[in-house]
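My structure is below; once you've seen it, I'll send some questions.
Note that one protein chain of the assembly has been removed; the remaining protein chains are unaltered in position.
Our next item is subunit A:
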Amino acid sequence: MSSATKLRLGPKKNVWPYLLITPALAVILLILGFPVFRLITLSFQQFGLAEIVSGIPTWVGFDNFQALLKDPEFWIVLRRTFIFTFAMVAASIVIGAWLAHLMLRMNTILRWLLNTTLILVWAIPALVGISIWKWMFSFEFSIITSTINRLGFDFAQRNWFTNTFSGFSIIGGVVVWGAIPFITISIYAALTQVPKELLEAAAIDGANSRQIFRSVILPILLPIYVILISLSIIWDFQVFTQIWVLLDNRPASEYYTMAIYAFEKSFGLSEYGMGAAIALLMIFSLLGVTWFYIKKMVRIGDGNA
């Protein structure tokens, strides 16, 4: 778009855009902006049931943060969250990319079937997916346990969540299962968009398949991977509902991730100030990890018009 074809706004140049964004901005500021500000102030306060009633908070400076950083449980939860996030992101990206590349080499019927299955899974509401997995791994009538037994192992009835490793594997399984369709379909779409002429030209110029991958395909795919990995980190880091519902709304402390920990401190123990401090630390870790992505997206949005 050249600047000559751009719409000119005339003398009222500066009023229009602000009128257009004000209503949306107002709602966002009230429901998202103010809570962010409140989250920050809350983290410097002692705020419990008494403070909700009286409406007068007690300022405690950095006490909440100090207490947290001294609490060994905080570090265990933080480490657990990072490991769990990394495992889920890695699994969903690797499996997703692997399937996308396989789709290029499948026969037409299988590819169509896989694509349809992926879209179906993608469309399943998170809570429905959780219910299904809960059913598949249920204590008494689990299809998974009985299948394993039929293969010759003897598990009898088994509560998969007494062991945190198998418990987290199932929680991660729900998340990854739900995330794969979006990742596979995005990468597959990108792969099919690699122009044939480019590949042919590279081949004619004598490039071998590794060189073609490195200098033709990879540059096209790289931005997609950056977006998919960033989005996966953002989504997986804050996984809440899967843990909460799979563990019947009362997860044991071995299942605390940052999201659950902040929630329990606030709504379980009514220590809203402490919960806010955890939540704030969680946001900072997340922003740090995804900084690159935000910068790129802002550039894209700004470049238009």
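Note that a contact is a pair of C-beta atoms (placed from the backbone, for glycine too) under 8 Å apart; a residue touches a chain by one contact, two chains touch by 3 or more; residues count from 1.
Keep in mind that, in the parts below, contacts and distances are computed from a predicted model.
Not shown: a single chain whose UniProt protein name, out of "Xanthine dehydrogenase family protein subunit M", "Acetyl-coenzyme A carboxylase carboxyl transferase subunit beta", "Sugar ABC transporter permease" or "Transcriptional regulator, AraC family", is "Sugar ABC transporter permease". Screening A:Val60, A:Ala87, A:Ile124 or A:Ala207 for touch with the missing chain picks out A:Ile124. Only one of the listed residues, A:Asn64, A:Ser92, A:Ser186 or A:Ser232, touches the absent chain: A:Ser186. On the side of subunit A, touch with the chain left out of the figure occurs at residues 1, 5-7, 9, 14, 16-21, 23-25, 27-28, 30-36, 38-39, 42, 52, 99, 102-107, 110-111, 113-114, 117-129, 131-136, 138, 140-141, 143, 146, 177, 180-182, 185-186, 189-194, 196, 199, 220, 223-224, 226-228, 231, 234, 237-238, 240-241, 245, 248-249, 259-260, 262-263, 266-267, 272, 275-276, 279-280, 282-283, 286-287, 290, 294, 296-305.
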